[in-house]
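Left out: one protein chain. Kept in place: all the others.
Chain naming follows the written order as A, B and C, and within any one chain the residues start at number 1.
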Amino acid sequence: MAVALVLVLIVVGSVLFHFLSPWWWTPIASNWDYIDNTIIITFWITGVVFAAVVLFMAYCVFRFRHREGNQAAYEPENRRLESWLTVVTAVGVTALLVPGLFVWSRFVNVPSDATEVEVVGQQWQWSFRLPGKDGKLGTSDTRDVNAENPLGVIAADANGQDDVVVEAADLHLPVGKPVKMLLRSIDVLHDFYVPEFRAKMDMIPGSVTYFWFTPTKTGTFQVLCAELCGQGHPMMHGVVMVDTQEDYLAWLGQQQTFAQLSAPQQMGSAE
Amino acid sequence: MAEATANGLGQHTLDSARTHDATATSVTPTEVHQEHPIKLYLVVWAWLFILSTCSYLVDYFGLHGYLRWSLILIFMILKAGLIVAIFMHMAWERLALTYAIILPPVLVLVFVTLMVFEADYTLLTRMAFFGAGP
Amino acid sequence: MVDITPADAVPPAEVAEMELYHPHSWWTKYVFSQDAKVIAIQYSATATAIGMVALVLSWLMRLQLGFPGTFDFITPEAYYQFITMHGMIMVIYLLTALFLGGFGNYLIPLMVGARDMVFPYVNMLSYWIYLLAVLVLVSSFFAPGGPTGAGWTLYPPQAIMTGTPGGQDWGIILMLVSLILFIIGFTMGGLNYVVTVLQGRTRGMTLMRLPLTVWGIFTATVMALLAFPALFVACVMMLLDRALGTSFFMPAIVEMGEQLQHGGGSPILFQHLFWFFGHPEVYIVALPAFGIVSDLISTHARKNIFGYRMMVWAIVGIGALSFVVWAHHMYVSGMHPYFGFFFATTTLIIAVPTAIKVYNWVLTLWRGDIHLTIPMLFALAFIVTFVNGGLTGLFLGNVVVDVPLSDTMFVVAHFHMVMGVAPIIVIFGAIYHWYPKVTGRMLNETLGRFHFWVTFLGAYLIFFPMHYLGLMGVPRRYNELTDMTVMTESAHHLNSFISIMAFIVGFAQIVFLFNLIWSIRHGREAGGNPWRATTLEWQTAETPPGHGNFGKDLPIVYRWAYDYSVPGAKEDFIPQNVPGSFGPSREPA
Partner (left out) sequence: MAETTLTHIGRTGPRPAGWQGIAADWSSDQRAFKNVSWGKAMMWIFLLSDTFIFGCFLLSYMTDRISTRVPWPNPSEVFALRIGGSDIPLILIAIMTFVLISSSGTMAMAVNFGYRRDRRKTAVLLLLTAALGATFVGMQAFEWTKLITEGVRPWGNPWGAAQFGASFFMITGFHGTHVSIGVIFLIIVARKVWRGDYDVGRPGFFTSRRGRYENVEIMGLYWHFVDLVWVFIFAFFYLW
């Protein structure tokens, strides 16, 4: 009896907790509400299954608990029931998978009007690079990283000269424009994660990874590192500010390009 | 494989071992003798030499591209097949064992295939973002 | 085709009775023993001991998370060392060793009706190498720089760099060496378990008459033999990267402003190798639990397991499929983006055989005669926690849903529910179930019920709310949750609550350990078959079984392992070695 009751309470408690607890995701600030919707679908399907299985179990424990003189039924198998259940499960799983795959294909295929922004991770800070006037990011090389060229932009690449370099500071993005985040690391694995944007992706040294999104709300958002990258990992916060177009341009105007940043050093070496 | 068992090469003890068992309910070790004519081994040996020479010649003549790769693979598979089938007596084992051993490596092949794509993708991003290479 | 085979028709023996190795001295009998049962106890004791270390580590982690800033000795370095060792010990040195080395050694020979493992000497070596691996692991706590803090996934490049504790000290090296030793030791044991099941069964014991426990352990062992090689290779290559300066996993890297000598390697290769091992590994610790719980449910519900044949195929199917889902741990690792489609599909397909197992467990309860003994309670708790954890696995498996949830506390909650709670609970149930066979005495019932309720409800309260932290976006592997916009005040309270529950649950384990030791002398005498179970281990002449397991003659098997409540039979169970047919012995062909 007690056991059956506890099982029922577990289901009731879990469901109540789900609906009543104050712990829920942050308000979304990107176009990935598709993801939220998929999660909601998943919650419904799995929630129903969980409740059904545990309640059924509770019923069995209550109804078929041992009493003097009881005898269990002898029923090795029931093909019909088994295949029927298999089919239902397959349907449930498909209902989860299909929307998921559709959203994933959106997630990996970047719209052509997205602007590129490069994020560079290093222990334990974030830097950024924007393509500059030509709209193209120059190539980079970790071997070229040094105090003057912290992002390792290849100086010989003309595309790189006008790139805007934001070293260890906040990133600004214009609201409503799709961006493709190109993720690069010069030391270990990191992961660029803004909970409000829902999207995240690891950065791997020696390769460039990406994800894209469209910021839909202005405001200040915290960047978290979501891949263990050494003892400074939990401190590796950053800031992304989503601005209106004017604010964004104002900010952009104050930033320095790679050419500007490396100029004093070139003069210095000329002496 | 089935033919190999059927053509009577070796494994003549199989049947006798079973009848033997049947009569003696007591426990007797069944030892299966993999006896095959020595000549068979010599022939295989010779073939392995020939195939190795062929694969060596692929390099010696400096063949290139798909021709080279497909020849290498063909000779490799033939050699591996001979070793496993004849030298390791797989051809005369019962199919239960054969499949139990041959099938799982398919998982490695899946892994290999995926890693080909993965590695190509890595190379692609490296070329695109880091330039063609030092 | 269900053939109505006359139950007593058993083919004549075709395998030689093995000769036993007879111990000559106290040493060879109890220490360097070749008896699988002694080896099993050695394995279990070692695994439990090291498991307690991991439990204490989890307390320390929870101290830090629940009460941040209160405990100065838990530095970030120390925290990372704790989670790494906690995770690694729990998964490999506790669960894998306990299920395969412990339960496998004890139960396989007994359940298949063999005198011992096929190669007892190699089996013995297996344990000693395992012990060596554990000692190497423990030694890293005392090495300069402490154990590695790279997370149990040991991802390079950070695992071998200065920013990570133990990266440029001894920690990582000892960890890798210990893993390599573990794999070698395990392979020796694993070959024994597999060959014993395949080639060493008694007369009449067909594969389709094996108890599901054996099926679970057997399949898990086969998987381990095929999955551990990937870890072995990854460890060797990482060791070379660390010790010789090779660049298998190391691209060009700037470490704290210094250019390293490495170049051109592929960090993601390690991740693939690790998870090619790692995903099968999580099922390696799940399948034995699946098998054992099936037997517990069937025995204590006095009813045959429902859909035995499907259960077997589900185990085998899960085992095979789990080799093609590994990259679901890497959805956000930056691998080839199109892999997401493939791996999401395979991952969700695995839910189908798993679901079948769940259905069959609850359908076994249906119209059963449920005795709410302690093993049965644990079995019920297993179903609840496993279904809960498995269903959250579906969130993570669905690639796009994994994007926001990956590397958050949601993942931590998922895998604790499905691995840290569910199989551990099965272990407890199994210990309550088989302890009488091993020692001849029952465990104390009152302490047992206390242990059950605290562990089950406590663990559920620890890990169920934790999902919601992850949903909020709280990342895992953060020792400091301050300065974070996602961490609300109430979330901090939730964390403290979780920690308090963790201490309570941990305390219950100490009660359990006490029960284990106390009952060896003071438990109620059990007799040979206290649960009135059908499988062969309960039919031995002596309890605990002697060397050689079965006395003079090996048992002959006439039926499957689940003849409970057969209509027309005198008792509500018919042991496997009882000839003659009673009613419709409709065992699967």
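As a convention for this text, contacts are C-beta pairs under 8 Å (C-beta built on N, C-alpha and C of every residue); 3 or more make two chains touch, one makes a residue touch a chain.
Treat the numbers as computed from the prediction; the structure is a model and nothing was measured.
*Asks:* Who does the absent chain touch among those shown?
*Replies:* Touched by the chain not displayed, across the whole complex: B, C.
*Asks:* One chain isn't shown here. Among C:Gly51, C:Gly66, C:Gly101 or C:Pro120, which residue touches it?
*Replies:* From the options C:Gly51, C:Gly66, C:Gly101 or C:Pro120, the contact with the absent chain belongs to C:Pro120.
*Asks:* Kindly state which of the options C:Arg62, C:His86, C:Arg201 or C:His451 is in contact with the chain not pictured.
*Replies:* Answer from the full complex: C:Arg201 touches the omitted chain.
*Asks:* Pick out which of C:Ala36, C:Leu60, C:Leu226 or C:Ala569 touches the chain that's been left out of the picture.
*Replies:* C:Leu226
*Asks:* Since one chain isn't shown, list which residues of chain C touch it in the complete complex.
*Replies:* Within chain C, the residues that touch the unshown chain are 1, 3, 5-6, 9-15, 18-19, 21, 34, 118-122, 187, 191-192, 194-195, 198-209, 225-226, 228-230, 232-234, 236-237, 240, 244-248, 261-266, 269, 272-273, 276, 557, 589.
*Asks:* Name every residue on chain B in touch with the hidden partner chain.
*Replies:* Contact residues on chain B toward the absent chain are 2, 5-6, 14-15, 17-19, 21-22, 29-36, 38, 41-42, 44-45, 48-49, 52-53, 55-56, 58-60, 62, 68-69, 72-73, 75-76, 79-80, 83-84, 86-89, 93-97, 99-101, 104-105, 108, 111-112, 115-116, 118-120, 122-123, 126-127, 130, 132-134.
Criterion: only the chains that are shown with their structure count from here on.
*Asks:* More C-beta contacts across A-B or across A-C?
*Replies:* More contacting C-beta pairs are found at A-C.
*Asks:* Rounded to the nearest whole Å, what is the centre-to-centre distance of chain A and chain B, using the mean of the C-alpha atoms as each centre?
*Replies:* Taking the mean C-alpha position of each chain, the two centres sit 45 Å apart.
*Asks:* At what distance in angstrom does the C-alpha mean of chain C lie from that of chain A?
*Replies:* 30
*Asks:* Among the residues of chain B, which are close enough to touch at least two other chains?
*Replies:* Chain B, residues with two or more chain partners: 122.
*Asks:* At which residue positions does chain A touch at least two other chains?
*Replies:* Residues 141, 143, 206-207, 209 of chain A each touch two or more of the other chains.
*Asks:* Mind listing the chain B positions that touch chain C in their complex?
*Replies:* 18, 21-22, 24-30, 104, 107, 110-111, 114-115, 117-119, 121-122
*Asks:* Show me the residue ranges of chain C that touch chain A in the complex, using the header's touch definition.
*Replies:* So the residues of chain C touching chain A come out as 76-77, 80, 149-151, 155, 157-158, 161, 163-165, 167, 251-257, 259, 263-268, 301-304, 306-310, 332-334, 337-338, 340-341, 344-345, 348-349, 351-352, 355-356, 358-360, 362-363, 365-372, 377, 380, 383-384, 387-388, 391-392, 394-395, 398-401, 403-404, 406-408, 457, 460, 464-465, 468-469, 471-473, 475, 477-481, 483-486, 488, 490-491, 494, 562, 564-567, 572, 583-584, 586-588.
*Asks:* Residues of chain A touching chain B in their complex?
*Replies:* For this pair, the touching residues of chain A are 137, 139-141, 143, 154, 157, 182, 184, 206-209.
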